[in-house]
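Okay, handing you the structure first.
Here the complex is missing a single protein chain, while all its other protein chains stay put.
Naming follows writing order (A and B), and every chain is counted from residue 1.
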Amino acid sequence: MAAVSLHDVRKRYGKTDVIHGIDLDVSDGELIVIVGPSGCGKSTLLRMVAGLEVVTDGEIRIGDRVVNRVEPKDRDIAMVFQTYALYPHMSVFDNMAYGLKIAKLSKDEIQRRVDEAARLLELSGLLSRKPAALSGGQRQRVAMGRAIVRQPSVFLFDEPLSNLDALLRVQMRLEIKQLQRRLGITSLYVTHDQVEAMTLADRLVVMNAGVAEQIDSPMAVYAKPATRFVAGFIGSPGMNFIEGELHAGRLLLANGDVIVPREAPVHSGEVTAGVRPENLAFVEPQAADFSLQVVSVESLGAETLVHGVVAGRSMASQEGSDVIAGVAGRSLAVRAAGTLDVTEGDTVGLQVAPGGWHWFDNTSGRRIPEA
Amino acid sequence: MVRNNSLATVLTHVLLIIGIGIMCLPIWLTFVGSTVTRAEIVHPPLPLWPGDQFLTNYREALFGGRQAPVLQMLWNSAIMAFGIAVGKIAISLLSAFAIVYFRFPGRQLVFWTIFMTLMLPVEVRIVPTYEIAVNLKLLNTYAGLILPLIASATATFLFRQFFMTVPSELAEAARIDGAGPMRFFKDILLPLSRTNIAALFVILFIYGWNQYLWPLLITTDQDMNTIVMGIKRMIPSADDYGNWPVTMATAILAILPPALVVIFMQRLFVKGLIESEK
Partner (left out) sequence: MAERVVFRSVWLPWLLVAPQLIITAVFFLWPATEAILQSTELPDPFGLSTQFVGWDNFDYLFGDRYYRASFLTTAIFSLSVTALSMSMALLLAVLADSVVRGSGVYRTLLIWPYAVAPAIAGVMWLFMFQPSIGLFPYWLKVLGYEWNHVLNPGEAMSLVVIASAWKQVSYNFLFFLAGMQAIPRSLLEAAAIDGASPWHRFRTIVLPLLSPTTFFLLVINVVYAFFETFGVIHTITAGGPGQSTMIMVYKVYADGFVGQDLGSSAAQSVVLMLIVGVLTVVQFRFIERRVHY
C-alpha cells in the first residue's frame, strides 16, 4: 500500500514536449482514472510511473521513495496492458508465477498466491491452459491475476478493457472496481472511455495535449468542468456551446444577435457558454426560451436524444428568460428521460434548466465562476 | 477451381509424372550406377534397373578406404554442417536481439556492417579469405571449415524481422516481472523463436553440408575432407574407367543426409526457405 505523487512531471521526445508538467497526489488505496483523447499523453504518463519511460523532468514518488531512476521491477508496481501481454508459450499458471519465480519466492508461496488469485478471478480450472486457448475475457483476467499475485503497492492499468466487446467491458468494469475496493490497492487507470472513467474513478484526471485539465471527483468534473475541453469531453452527447462576447449579463454573438440568460457571471470578454443536452427541457411554446426544429430522434428507451437546429425565437423576449435568439440554424442536442412524442420535422419549445449554464473564458479556456 | 474435364486432369497428372521423372532421373541413374559392377558401367548402356552389387559397393565406399575415407568424410561433413547451422543461429540470435531490443551508440554502424555481408558469398573473396585462414592456422581444422562460413547476415536479418513482430508489451511485461534482458531472451524470446530456429536450422544444415569450394581449399589433409568435396578426387578421369560404382555410392551417401532432412522436415524446410529469402 502506498501513496503516489507526481510533481511537475514532464516528458520530451527529442524537441517535442508531450507531457507539460503534471502534479498529482494519489492517496493510499485510491483509484485514479486518467482519461483523455488518444495522443493526450495519458499512456506515456502511466508508463513513466511504471518505469517503462524515462522521466524527462520532475519527480515521481511511490510511497516515500523517489522512483525516477528505479527499475520497474523494484517500484513495487504491477501493470495490466491493453493487449494483456501474456507470454504465449506459458500456461496460465506460469504466466502468473513468472514474476514470482524471478523474485525467487518459495514454490509453496508461489502456489499459494497463484491459487488465491485464480480463485478470486475464477480462473482455477484454467491454470494449465495456454493463453491461445482462452477467451478474451479470460485473458484479461489472467493479466489481472499476474498483477495481483505480485501483491504490489500500486496497480497500473493501461486501457485494460478496450480489447473486449461491449458487454464484457461492462462486466469487467464492475469486477475491477470490486476487486480494487476489496484489495484496497492504490491504482492508476488509463482509458479513453469516459463512461469507464466516470464509473470507476474515485478521482478523475482529464488530460488533453499533455496537460491535466482537471483533477477531481467524477461528479465534480461533470457538474463543474474546469475548462471548456473538459466540458466538451465529459458527457455524451457533448455539451452544446455558443461563443460570444459577454457584457453586463448579455451574450453578444458575432452576427449581432443577443442572448440574455437568466443567470450569467459577472464577467466581461470573449466567452463560450455551454448547456448540457440534459439541461434543456421541453416546455410549452408559451414558456419556451426558444424553439428547435427536430432533425433526428434517437429513442433509447430510458432516454431520448433529440438533435435539431434552432428555429429562432418563438416568443417575445422577456426579462429574465433565457433567450437564444439569433442562433437560428445552430445544431443542438437535447436529452430527455423516458420516451418523447416528437418526430423529425416537429418544432418544439425548449428551456434551459436553472443552473444549466456553464461559462468559459475563451483566452484561457478556463471556467468562469458563477456570480 | 472450375474443372469440367476429367481428361485434362489425367493429362495434368501424366505431365507431372513425366516432370518428376525428368527431375529424378539423375538420382535414379546414380543409384543404379551404385548397384552394378564396374564391368556393367564400362560397357554401355547402363542398365535402367538396379543391379545386385549394392552391398559390395556401399561396403567398399564406407569401409574400403582404398580410395578415400568416406566414413570419416561423412563425419566431417556432419560436424561442418552442424557447426555452421548452430554457429550462425547462435551469433545471429544474439546480434538480432541487441539490434532490436537495445539502443546504443554505433548501433546503426553495427547494423550496416553486418548487413553488408548479406549477399557477398565466400567465393568472391576467396583468395584473401584463404590467406587469412592460413595465417590464423585454421588449415585442416574444424574451426577453419566452420568459422568463415558463419559470417553471413541472412540469419540475423531473419531473426530481426521476427523479433520485430513480437509485441513490445511482452518485453515490458517481463521487465515489470523483474526479468533482465538475458532472462527475457532465455525465457520468452527463445521459446517464441523455436519454430524459426528449427526452420533456419534445416536450411543452414543443408547449406553447410553442401559447401564445396571452401572445404576444397581449407582441407589439404584427406582426413579433414568433407564428403561433397572429397568425391571430386573419386571421379575417374576421361580415359580411366576408375571405380564408378563406388563413386556413385559415395554420391548417394553424400545426398542422403540433406535429402532426408528435406523430406522429413518438409514443413520446416519450406518455411525456412521462404522466410530466409524474404
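Operating definition for what follows: a residue touches a chain if its C-beta (ideal position, glycine included) is under 8 Å from a C-beta of that chain, and two chains touch if they have at least 3 such contacts.
The structure presented is a predicted model; accordingly, all values stated were derived computationally and were not measured.
Judged over the whole assembly, touch between the missing chain and the shown ones holds for B. Interface note for the absent chain: among B:G51, B:G64, B:G83 or B:P148, the touching residue is B:P148. Mapped onto chain B, contacts with the missing chain fall at residues 1-3, 9, 12-13, 15-16, 19-20, 23-24, 26-27, 29-30, 33, 41-42, 44-46, 90-92, 94-95, 97-104, 107, 110, 113-114, 116-121, 123-133, 136, 147-148, 150-151, 156, 161, 164, 168, 171-172, 175, 180-182, 184, 206, 209-213, 216-217, 228-229, 231-232, 235, 238-239, 241, 244, 247-248, 251, 254-255, 258-259, 261-263, 266, 269-270, 273-274, 277-278.
In this section, only the chains that are shown with their structure count from here on.
We define each chain's centre as the mean of its Cα atoms; on that basis chain A and chain B are separated by 59 Å. Interface residues of chain B, counted against chain A in their complex, comprise 167, 169-170, 172-179, 183, 187-188, 191-192, 194. Taken together, the chain A residues at the contact with chain B in this complex read 50-52, 71-73, 77-79, 81-83, 85-89, 98-99, 102-103, 146, 150.
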